[in-house]
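Since the structure comes first, as structure tokens, the remarks are kept for the end.
Every protein chain of the complex appears in place save one, which is left out.
Naming follows writing order (A and B), and every chain is counted from residue 1.
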Amino acid sequence: MVAEPTRPTGPTGQTDEMEETGHGARGRYLYAVCRGLDIKELGGLLGIGEVLVEGVEHDDLVGLVSSVDLDEFGEEGLRRNLERLDWLEMAARGHDAVVQAAAAVAPTAPMRLATIFRNDDGVRHRLAEQQDRIAEVLDRVEGHDEWSVKVLTRQDAESEKPAEAPPSSGVEYLRRRQEVQRAREGDRRDADLVAEQLHEALLGIAAASRRLPPQDPRLTGHTGTMVLNVAYLVPQDRSEAFTAAIGEFTQRHAEVLIDARGPWPPYSFATLEDQ
Amino acid sequence: MSEDPLTRLTTLPHRLETDPETVQRDLMRLVLTIVELVRQLMEKQALRRLDTGDLTDEQVEALGTGLMHLANAMRELRERFGLSQEDLNLDLGPLGSLLGD
Partner (left out) sequence: MTATGVAATVERRPSRNRDGQQIALVDLLDRLLGTGVVLSGDILISLAGVDLVEVRLRALIRTVREDQERP
């Protein structure tokens, strides 16, 4: 399974600031940038590989970093590792743990996975260079959470469908298959309608939204079709109204599956893209 | 590894590690996935032709019977190798989205 990182031509690592200097070379993994964070508030937080998370400061910004092995996180290493689901899980969970801890105490702009610098000077340089952009992002997400809302059609797994008497002719077989297909298409159209109405309603409460591609059911374990996958940036003082709106829609539309989760750190609204 | 649905993919490996004992089952799964894909495409196309209404009654009956037998044969083969419908969702790249649609 191939996982594609941000830049199509290479991993997300900052390769121009990094050289493969041989085995044992270390780099600095940047998890996120926070504003006004005192690193002591994180209380000895450990990042990927159970290594201590440290802070690189510039003005009121703090880049959260930990040391990583360039064999694993350098360009070659990432190319190998980004294809391994077990490695991805380890890295993503480690990354998320740091982001979550930081977001709980300060406005936080997460980096994408595997943003690597040669050393702290490189990190500081990035903070200085991008200071205005980072400030914009932090202003946007401060006091907000991300919520994920998905809408799916309801569909039983094949194995759960009730057994029927076998069709009595070829024509009947085809008619049944046609019926199944039409029912599915109808469900899909109905779900699309509900999804758009829900989205409209939530847009009235959220500060921002970002539509994400529907997820492959093989990855999520859902059996129905995903017709909506949206990330919402919701002010914390509106989260009650937000969840209430979803609850109301869920009650009115039991024919679709509404999967809403949160609150999460604002991953979809604060991730600092590479320029 | 966690219980996350995504990690089920570790049982559908990018690399099919086969030892002599499991060769038959692993390869069968690959084969059946492809056959199932083609079967579903055939069925979809047959239904489209049914809609356009340009088939004779005999053709419709023959198509329906043939597809019904194919579906039964697939179910038997799956059962023989202990595979569920969901097991046959090996990732097939751009073709994969057609399965279970």
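By definition in this document, a contact is a pair of C-beta atoms (placed from the backbone, for glycine too) under 8 Å apart; a residue touches a chain by one contact, two chains touch by 3 or more.
Since we're looking at a predicted model, the values are computed, not measured.
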item: Option from A:30, A:70 or A:113 whose C-beta touches the chain left out; value: A:113
item: Hidden-chain contact residue, picked from the options A:37, A:174 or A:258; value: A:258
item: Touch residues of chain A, complete complex, unshown partner; value: 1-7, 12, 82, 88-89, 92-93, 95-97, 100, 110, 112-113, 148, 154, 212-213, 215-216, 218-220, 231, 243, 246-248, 250-251, 254, 258-265, 267-268, 271
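Definition applied: only the chains that are shown with their structure count from here on.
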item: For chain A paired with chain B, centre-to-centre distance based on mean C-alpha positions, whole Å; value: 31
item: Complex interface listing, chain A residues touching chain B; value: 1, 83, 85-86, 89, 157-159, 166-167, 169-174, 177-178, 181, 216-221
item: Of chain B, residues touching chain A in the complex; value: 1-2, 4-10, 12, 14, 43-44, 46-47, 50, 57, 60-68, 71, 84-86, 89, 91, 96-97, 100
